[in-house]
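Below is a slice of the complex: some chains, not all, each in place.
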Amino acid sequence: METILEGVSYVRDRKKVLDGVSLSLTDRRIGVVGRNGSGKSTLARLICGLIKPTSGKIRVNGIDVWRDRKNAVETVGIVFQNPDHQIIFPTVSEEIAFGISQLGHSKRDARERALQTLSRFGHETWADRAIHTLSQGQRHLVCLMSVMAMRPAVIVLDEPFTGPDLPTIMQLHRHLHSLDVSQILITHDISALAGFDRVVWLDRGRIRRDGEARAVLEEFRTEMERLGRSDDFADFAD
Amino acid sequence: MISLTSPIETPYHGLPAGQKLLVLCAFTFAIFLTSRLDAHLAAVAFVSGVHLGAGIRFTLLAARRLLPVWPFLAVVILWHIATDDLVGGTVISIRLVATIGLANLVTMTTRLDDLADVFKTLLVPFERIGIRLDGLEMAIALVLRFTPLLLQRGTMLVEAWKSRSRRHPSWRIVFPLTLLAIDDAERVSEALQARCRAEREGRSWHVS
Amino acid sequence: MYRDLAYIALFAALIAALGIIPKITLASGVPITAQSLGIMLCGTVLGARRGASAVMLFLFLVALGLPLLAGGRGGLGLFASPSAGYLIGFPVGAFIAGTVMERWKARSVVAAAFVAALVGGVFVVAAFGTAGMAITLDKSIPEALLLALPFIPGDMLKATAAAAITAFLARNRPESVLSRG
């Protein structure tokens, strides 16, 4: 993949949520870390073309994700931080089939593939289940399956592992691996980034560090632990 | 969500939805043209016959769906007795039972998708005057999701309230409920954008 | 488009959800329901066109036979019942309420919303409802008006609620009050 941001800023209610972010992401597995409110989810939305940068340019595999929606949905998928912010349809199979049908598959075909995805995770019985009767972790898994079923080239995962349980997470990792998809993974869990190629550390809307995963993570962890030990939070208030 | 389609199979299930609607419209229109008692008696005989043609069990089910109408028919009759116009009262009562009964029969014997298709065809002329219908199917799916979601948001809020308050939530809880609802709409529109390849600009199916 | 679609569907669902509040059926065969509050909100929050669209979407689903009217009723029969006039008046009422809201840019949202709800959601709807009862029940207009009268006090209350809710939204989610956008 090739995700390129050039001087991207995003202003909301006169607050600079992101401020002059330039990135050129070409590695296969990229982590994004940063404190609460540092702008990680905003960055994810921008990369998927869901919000318009106040200034700057964003291209994913050469596509202007804000303008060219048709190609954007085929290229980049996003799993939102909160499963309830992602779910559109009343039943599980409709939810998973929706994205597939948007890629141009027929309704029948889309449902067929949705069922395949479900059975890949051992949840065939969920097909006609009303989503609101699932537990939160189960709903989170539905969101992940919906996006993976679309097989985008790049997938942006915003804290995807906070809902699913350990066996499901292991299963998800295997599945993601088999899909041959580039990942941009936002997380607070440093250990989830083991084996990643590169890590971007956001701090109050700006890039604080960006580089080889292990080095950035080491520095990030040290700084977070230092902050956590101090009891004077005043200067970090947002 | 359950629809009001009958679980009991009838011969009418097989008829094209368009034809059934046409008959219904013609029947309703015709009956409002006259106030003769004999014409109304014939109409009610027709509607009863059509029901019985589908079997006793179906007729009973249909009659149960008409239950809410009965008490109010009693009032109509009483009113007309009081105003000394028993024939008039009978005519109105028969008219209501016959038209509602026949309409219910169409509803009960027609699948949702088929009915939707007929309505969509009927709406085509509206497309010419600027109403776009391509979002209709999506809109229906969204309503079916939002309706239980709103009720669930209500339950959630009551729980959130109860978890920190010794009192029962007051009616005031409708205010935060509307916020939750609006936030849901915003999120769903973002979620749609994330996986829908249609252009963001461009008009939806409502008049614009 | 997505946003419009989501809002329209949400408000159609809102009318449906208000149907779980129990109805009281009067002698005319038309119930007192909370659903007309939903009609008013469609107008005051969404504005004329989107508001009317939301109501039509709701009625479309009712006509299809989904049990979305108070008391779990639905189906084509409703459009031959004494309620028919009200049902047909719903989208018109929402449209008028929305028009008032859009045209009359009073400083105070509460005032504008109250007047809008009163004109569109109470009077226009009542006018259609009266005509409907006159036809289906074969009554004269004055007689039908008498039947429509008992709804007015409750409807005024609902208009007050609609105004309060619209103002609350305007304060806390200004961008959601599309009628003022």
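Residue numbering begins at 1 within each chain, and the chains themselves are lettered A, B and C in the order written.
Everything below uses one rule, namely that a residue touches a chain if its C-beta (ideal position, glycine included) is under 8 Å from a C-beta of that chain, and two chains touch if they have at least 3 such contacts.
Worth saying up front: this structure is predicted, and the values here are computed from it rather than measured.
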Protein chain multiplicities, whole structure file: A x2, B x1, C x1
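We take it that only the chains that are shown with their structure count from here on.
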Whole-Å gap between the CA centroids of subunit B and subunit C: 16
Centroid spacing, where centroids are CA-atom means, of subunit A and subunit B in whole angstrom: 41
Residues of subunit B touching at least two other chains: 1, 142, 145, 149, 188, 190, 192-193, 196, 198-200
Residue ranges of subunit A touching subunit B (in the complex, touch as defined): 45, 48, 50, 69-70, 73-74, 77-78, 80, 84-90, 94, 98-99, 102-103, 130, 132, 146-147, 150
Partner subunit A, residues of subunit B touching it in the complex: 1, 141-142, 144-145, 148-149, 152, 187-188, 190-200
Subunit C residues touching subunit B - in the complex, by the definition given at the top: 1-10, 12-14, 16-17, 20, 25, 27-29, 49-50, 52-53, 57-58, 60-61, 63-68, 71, 73-82, 135-138, 161, 164-165, 168-169, 172-173, 176
